[in-house]
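Worksheet: the structure to be examined is printed underneath.
As you look at this complex, bear in mind that one protein chain is not there, while each of the others sits in place.
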């Protein structure tokens, strides 16, 4: 039977590209997001894919979805946490609850995903858990007060899980995207920028697929990607 | 009038040492912790100090306490967030709620403290917000899954606030303690260790007092301290 | 015509594995090392490969070799600096000259390689410069005083070159190997260790090949690799 990949945050950009990449690479794909319509459309494109509308910030909803996936498709080989709660504004601008809510999506959902999937993967001989992040995971700019702390927490939680599960054959990795992703709303927002300014979801998905299949003799934890012209 | 320092997490170790150090340095001190008895005893030692029993993870309680402090003592010159929610165990061992609860104490309470105090400090010409942390702020060891993510988030939130408020005259700093602190329970737990193994609360407090008074031409954000013999 | 890869430090481990991997991937390979015999033997295995015995710490020798390669095989598409000068011992143990000598091999040779190759690559539409390192590039342990500083310098020089040449289509990357590499002398030195303890040269070479061919929309600068069971 084909291996199963579970992907959260399957919106129009990275998540959909990852679903397509893993599907093309021989995986069945369970897709999680809040928006049912988009998932249904994507699922229509790909046989052996499952649309699982879910709010990952609601742990009961998330765990219910995961159990349903397991019933329909078995244990996953790969889990990708790409869902993200974001915010813009300095610490005075933001509503305090925004930081808490982003923590639920970015960190608590990862904890629940890992607790649910890691033992199942280990029992079946291994697997990979990949988390997508950005430079907020290593740096707190003034206007990312409601977001950056949760990405830093997410990276450190992933690192903590990686150290526990590596020796048990589970590869946990953090893919840090240092660029503006090419999706409709960023194209709108950065209209004046050339095509090369944007990192392509397909390129991100390709790197995620690579990481998920590194030989266990040479695993990466933190991988950064940025377009060739990025000023970093 | 003597300047005011507000300190959270005034337990038997670092918090009490900081209260004493700032008091000795000419500050009135408002001390926050959950345990009323200890605060009362400390307050008895020091004129111009206030015992403010509070659960910092409860934002209404915290904000109420801060308003009460303001009424009694005016705006603070220094705020130190030393309260900490901790946990031990890998991501499978811990109860998921523990991570969330530690986030409330370590991160959300800092956000509330900063939102409440920074504008008041800026209005009065400046001040300092100091946060105490440890190496979990930069590293996720396997058995710190319920704790390290929240300290990383705390460091990044502090950095974000520092970048916003620095130009407005508020010095935000993160004091990273890379050692076991000398308090009764750690002495019990590491009985076989020599005295030099433990970092002294008084030495930490001294460094915090130094940071709070650096000339504004040369401010530190991240300061690490460890005993001379520490293996790092 | 097949693209050309130039690789320094082609000894029995990573360098030879990289030569084989790029050769298998359709490259002609120019191999640089001090030991002529080993290069000759490897070259005998692979058509379209060149044995170029050279001391990379001697800039005249290195530049002469590079010019000779260019005459025979044209400009490179990929340059890999894998040659390494090492040392063991704390700052009092080592002969001071050891640090200087390692600087010549690890840093000055990279500077010469990049100055010679980057403009040629840019003129031909792009290319990749990959440097292999290890955790000494980010950390100075006591017994690596004669080595770690030069790897840190190497990483930062590579970063500086990456920032300059990225927008010109040259991908500069640093591949940080956090493990003991599986070569005869390490097997001898760590006899009691299981096979999984060692990182495989083939796995490192595979990652280098991947990095050299990342789409330019998603380039990595720093990539770390370690075996699944590594304690980090």
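Note that the chains are named A, B and C in the order they appear, and that numbering of residues resets to 1 at the start of each chain.
Basically, a contact is a pair of C-beta atoms (placed from the backbone, for glycine too) under 8 Å apart; a residue touches a chain by one contact, two chains touch by 3 or more.
All figures in this text were calculated on a predicted structure; none of them were measured in a lab.
Shown chains touched by the hidden chain across the complete assembly: B, C.
From the set C:67, C:164 or C:195, the residue in touch with the chain omitted from the display is C:164, counting the whole complex. Of the candidate positions C:140, C:169, C:215 or C:229, contact with the unshown chain belongs to C:140. Annotation for chain C: contacts to the undisplayed chain at residues 59, 90-92, 96, 99-100, 103-104, 107-108, 111-112, 114-115, 118-119, 136, 139-142, 144-145, 148-164.
By the touch rule set out above, chain B reaches the unshown chain at residues 163, 166-167, 169, 171, 196, 198-200, 203-204, 206-207, 210, 214-232.
What we mean here is this: only the chains that are shown with their structure count from here on.
Looking at which two chains touch through the most C-beta pairs, you get A-B.
If you average the Cα atoms of chain B and of chain C, the two centres end up 45 Å apart.
Averaging Cα coordinates per chain places chain A and chain B 33 Å apart. Across the assembly, chain A contributes 163 as residues in contact with two or more other chains.
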